[in-house]
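With one protein chain withheld, the remaining protein chains of the complex are depicted in position.
Moving on to chain A:
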Amino acid sequence: MKKFMNDAEQFLSESLAGFVAVHADVVALGEGGLYVSRAAPNKAKVALISGGGSGHEPLHAGFVGTGMLDAACPGQVFTSPTPDQMLAAANAVGGAPGVLFIVKNYSGDCMNFEMAAELYEGKIATVLVNDDVAVEDSTWTTGRRGVAGTMIVEKIVGAAAEAGKSLDELKALGDRVVAATRSMGVALTSCTVPAAGKPTFTLGEDEMEMGVGIHGEPGRRRVKLTSAKTIAGEMVEAIVADIAKSGVTGGPIILLVNGFGGTPAGELYLMAEMARTDLAARGFTLARMIVGNYITSLDMAGCSITITAVDDALLALWDAPVKTAGLVWG
């Protein structure tokens, strides 16, 4: 393992200290380092709080700021944060309009956010993100994983919260965006958790893991590496086949091609081109496209493709101004 670090135990706190120092105009570190909040909290609106294991940067702390999240709770690397973190964040940024948790669907995240919601005394609701189509057989799993689509949910719901929507409206909007979002990932290499010191899994030189999750957890199957066009085609096919079950067979979409941390931008744009042309040929309109390392998996090479079916109202929320460490526009 080659990583920039001093002591595995201090990895998270030192990295977080750097993050809040660099982005001090946007974020502040909460009491005891339990959460990251906006530098200037606004309790007059519904507070959006997310969180999860670290190692996915810029998700989630990188999406704290005007137009997106109010606070994010970083867990240890690939480990859900604990209920005291979410409770402290909710007490710090939540006001009378209420608190909305945005949670990626993993057993640990669900349980820890659930315990925090039970302990919080104000109004609270939860949106569960489960956009990963790689998890096929839902009777055998805890349900689909929440992956890169989480960023789209946080952006759109964040814009609506900024516009003063109520907790009930935001919960309904969040559920709607989740229902309109599908993702699929592929890994070309494994990733190494700093404290573990060795790769989570091993892939041969000529192998890839199709349907990989964002913690390096294996996906649908391990196959021989092939052309970018074929890889993107398989991912798009899985996504399109799945969203068709919800009645979406074309029309305007947001396309997100997300890097897992170890793949250069040039390759990501190449994959975006493959996905874009494939989707266009299938009758989808590329209303917005975004490419970059947003929901990473430490140093894993690979990417995910996400689409969200949108209408003009959702596009307006997507286009609304945002100022966070990870996303800035408008």
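Keep this in mind: a contact is a pair of C-beta atoms (placed from the backbone, for glycine too) under 8 Å apart; a residue touches a chain by one contact, two chains touch by 3 or more; residues count from 1.
The rule we apply is simple: contacts and distances are computed from a predicted model.
Taken from the listed names "Carbon-monoxide dehydrogenase large subunit", "Heme exporter protein C", "Dihydroxyacetone kinase subunit L" or "Putative DNA-binding domain-containing protein", the protein name that UniProt assigns to the chain not shown is "Dihydroxyacetone kinase subunit L".
In the complete complex, the hidden chain is touched by one of A:62, A:158, A:174 or A:216, namely A:216. The residue from A:27, A:49, A:64 or A:77 that touches the chain not shown here is A:77. The hidden chain makes contact, of the residues A:115, A:289 or A:316, with A:115. Interface note: of A:23, A:38, A:56 or A:145, the residue touching the hidden chain in the full complex is A:145.
By the touch rule set out above, chain A reaches the unshown chain at residues 53, 75-84, 106-108, 111-112, 114-115, 134-137, 139-142, 145, 193, 195-196, 200-201, 213, 215-219.
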